[in-house]
Each structure stands twice: as C-alpha cells, then as structure tokens.
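The structure follows.
Only a single protein chain was left out; the remaining protein chains are all shown in position.
For chain A:
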Amino acid sequence: MILTYAIYFNFACFGAALLMTLAKVVSAQDIGDRILALDTMVINVIALLVLYGLMAGTAVYFEASMIIAMLGFVSTVAYARFILRGNIIE
C-alpha cells in the first residue's frame, strides 16, 4: 500500500522533471544549455522506465534503460564534441 503511493509520488516527481527539461530544451538560450537539458531528459526517461518496470514487476525494462543510458551518453558527448571541434570523428 505504502509502496504504491511511493511509486505514484516518484512518477509525479520524475514526470514533472521531464516536463521541466522539455521546457528548457525549447526555451534554452544557448546550445550548451540545450545539450544539458537533453542529457537530463535522458536520465529522467531512464528513471521513468525503471519505475515502470518496478511497478509492472518485470525485468524487461532494465535492458531498455541500459541501452537508453548508453545512447544518451554517447549522443551527449558527440554533440558537445561537435561544438568543440566542428567534427565528431577526426
């Protein structure tokens, strides 16, 4: 019972966090802020996926969140590197 409410509370927190990062992606003044907001968005999505797996009682979503974590990290680094060097793989 208490666990159900805690899961709902956590859904609300990370859902609001996801909306705030989305607003930041739209309204960011600078490209660095936008990269940071996208990276935070990826982390929030990982949290929501893990939470959904916890609620549904399956382990399928952990593999999915692992893949999203790796792709998010690589894309953030690639984006930042593109700004730094104008090129990703030299």
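The criterion applied here is as follows: a contact is a pair of C-beta atoms (placed from the backbone, for glycine too) under 8 Å apart; a residue touches a chain by one contact, two chains touch by 3 or more; residues count from 1.
Rule of thumb we're sticking to: contacts and distances are computed from a predicted model.
Of the names listed as "sn-glycerol-3-phosphate transport system permease protein UgpE", "Na+/H+ antiporter subunit G", "Spermidine/putrescine import ATP-binding protein PotA" or "Succinate--CoA ligase [ADP-forming] subunit beta", the one that matches the UniProt record for the absent chain is "Na+/H+ antiporter subunit G". Contact between chain A and the absent chain runs through residues 1-3, 5-7, 9-10, 12-14, 16-18, 20-21, 23-24, 30-33, 35-37, 39-40, 43-44, 46-47, 50-51, 53-54, 57, 59, 62-63, 65-66, 69-70, 72-73, 76-77, 80-81, 83-87, 90.
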